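As structure tokens, the structure follows; a few thoughts come after it.
One protein chain omitted, others in place.
We call the chains A, B and C, going by the order they appear; numbering starts again at 1 in every chain.
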């Protein structure tokens, strides 16, 4: 198939549901409506309303029910309509999904996927632009995954569904329909926990994920004329982090720039910077910079671009790092 | 008064309620029972049940109600019985308390204090030992405060109550009755956002807060015989951070060690390390180490000490940093 | 179900509220203004001059009738589909347009209005509304607090925690549910097995009343009774306003995917404005020239508010940083300075 990220995700869901009848979907408007972004389009018709469950608006109920279904042996995929609405269900994730395996010494596992569109850049209403991945990365027991292309979206979602652990699967809604790509109709997985060098380079490593990947790529192209050729790592899995790929790259390039759209303080960028400092201090030729959203609420659409890390801001970060 | 932290907090509450009749308290068992840790003891008797409100078990209801009361002009203090139980109310904190000022362009403010006992080391049940301060530090609009002594507890709580912002006030339950101190009966504030050098030293800065402060002090004493004299910073306010004190100290000592009991990944230690790297890279003579809880759930009492950063573990961290 | 005006505009004499001619005409004009402002917003949205928003079409009676029962000191805690409430309160619609245009200036709420912000996470405003009630009780202020929401909010935990608190502390809250039969694509019948939403009040030890939400008189009467009860210290009320969301969920939605056109048409016949027009006519309060005047006034008001909104620039960058805390912490100053310096650089 040649398709966009929504289509790639939809294909992943359909194929996994065909392959494994333990896979079920639940969430608000996922059935008749096919999801507000149409990621679950057509699945109700194919699999019926016991496997594609339209639920009342109740994020704690949805995630809690998914946990129970998983304990009973199913592989539920819960859709949260926007990442900003996951918090009413946060307790179920943090206190239960992440802990039941440990709490039962392995007897009960929670192989659920919690899918949510995340991120800004699409001129949405308040609480429709959040990017709070760092909160989930701090919780032991969760895996956190973010694709940046249709190909990765399918492979990562398949791997997430088959994983034995609760996976927070973040979909960059800015990239949902941003471009088409060849996506194999065959079954394939992209192993969780493996980052990808999406651009080889020298002198600087840019670490990013999701919707920031194309922004970083644009910035990297822009600085070529200045003779700067950054390496770019797309993390793909945010938890557990692929330390090795990050550290190796920075040991090679000597400089690191982290780009994320979440607020700066205690964002995942901090963890990455801390690890680079710990493991590659002697390689560093400049401080590790973070180009991120500011420590404010994502502004309403007309002011959103002040918040959103633009290629221009990334370029400034690159220059600052190179000129240190 | 010469008293422990519980008594200091109780005095702060009583005095602020006497001084300002907008101050009200609400939470589970805060009235008749005086709170499960007795921090609100006697206040119901003094101030009546409209100002000291026993609530049903409903953390979202409690925090949401506190927000509404604040909007109406009161200064509510909500008690969450243990930090592990704040998550059902997380949405009210993240989506509302932290945002209402901005959402209303300053018309509505949320001067609430959300008090919660936090932390391990007291052999408690599951979810009674959490230390998830980093989650709150990532949210713009919140202030996060942690005392480590009776004196600071009173001064910081008074400042928090008088602050115009929502404050997450974390009480290290391990220190609740750990020692007595002279606490002035007079009114005093410790300004939010100011860290304190609790031990001057050379060659290494240890950054910590709450119940880790005495652990770090013990470790620092233990390494004196080896000729190592660490400086210790007690952050006291975790958000916004007192960068200046941290950076100045590390510029002076050249090495940094961060100690916290939360899990390592994406803990506040990561943010501190990232900032030191950014602002004092050239001063660093060794990688910044983090001695923290592991990335697991706090174990049940009998295995808890494997998790909890002990003076011995901190000593090992100090040695490793000094020997780099 | 409390109904005073039926679909044909017939009135139940014994239940008819004692409203002056002026009041009745105002109710009508507020409903018309709501529809005009809503229609205008849809047009602006289609032209790319406004962002996604939630239309109020069909909710005019339940919004206007309830808000008309509010007194100056009462509080209103609205939800995201409440245009008629703003119109009735006399709130400057400029801000309403600005908000949905994505301009941060639209977040202003002038001090004169005891009106809460729009709450995006469904249901989460309800505990806050109860907090207002607790505070009013403590201060011995004799006020009522009207909070609105739609059917789906009743599925949230916050609805439950809020109403339970309200029952326990007998706060002066009126919980008004616009049961408009849908939550995006989810029909009311699948949201809860409860026969009515009103009956959910049983769980909290206070009254629930079912009201025809397309009957502006019934909405006015029921809300006023509930507010009076609240002010008399007799505790909260849950009102279920039975109505229908005739538009798409928002301008990003396509309702034809999940419901039949006939259903929508059937509800068009129950139009709240048509019904009230017949009533006014019967009472000799309506004629063509009155209608024209009302329409003209509404259009002029709306055009002016839209013009004002479109003439309002987005706030300066400082504004994005100055409402996060009571002060601007050092790190935010640095971030703001960095942003400004960067923009200057880009400009050069």
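The rule is short, and it goes like this: a residue touches a chain if its C-beta (ideal position, glycine included) is under 8 Å from a C-beta of that chain, and two chains touch if they have at least 3 such contacts.
In this text, all values refer to a predicted model and were calculated from it rather than measured experimentally.
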item: Chains in view touching the one left out; value: A, B, C
item: Residue in contact with the excluded chain [from B:3, B:68 or B:84]; value: B:84
item: Residue among C:3, C:29, C:85 or C:156 that touches the chain left out of view; value: C:156
item: Of C:25, C:139 or C:190, the one touching the omitted chain in the full complex; value: C:190
item: Hidden partner chain, touching residue among B:126, B:189 or B:218; value: B:126
item: Interface with the undisplayed chain - residues on chain C; value: 155-161, 164, 167-168, 170, 190-195, 199-200, 202-206, 235
item: Interface residues of chain B (partner: the chain not displayed); value: 28-29, 31-34, 36, 54, 56-58, 60-61, 84-85, 87-88, 123-128, 264-265, 294-297, 299-304, 306-307, 312-313, 316
item: On chain A, residues whose C-beta touches the chain left out of the figure; value: 24, 50-51, 53, 55-56, 58, 60-61, 63-74, 76, 88, 91-92, 95-96, 100-109, 140-141, 143, 163-165, 193, 240-241, 243-244
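Heads up, the rule we're going with is that only the chains that are shown with their structure count from here on.
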item: Chain at the geometric heart of the assembly (C-alpha centres); value: A
item: Centroid comparison with chain B (C-alpha atoms), farthest chain; value: C
item: Euclidean distance of C-alpha centroids - chain A vs chain C, Å; value: 36
item: Gap in Å, rounded to a whole number, between the CA centres of chain B and chain A; value: 30
item: For chain B paired with chain C, centre-to-centre distance based on mean C-alpha positions, whole Å; value: 40
item: Overlap residues in chain B, where contacts from two or more other chains coincide; value: 60, 88, 91, 95, 102-103, 140-141, 241
item: Overlap residues in chain C, where contacts from two or more other chains coincide; value: 104, 107, 120-121, 124, 157-158, 324, 331
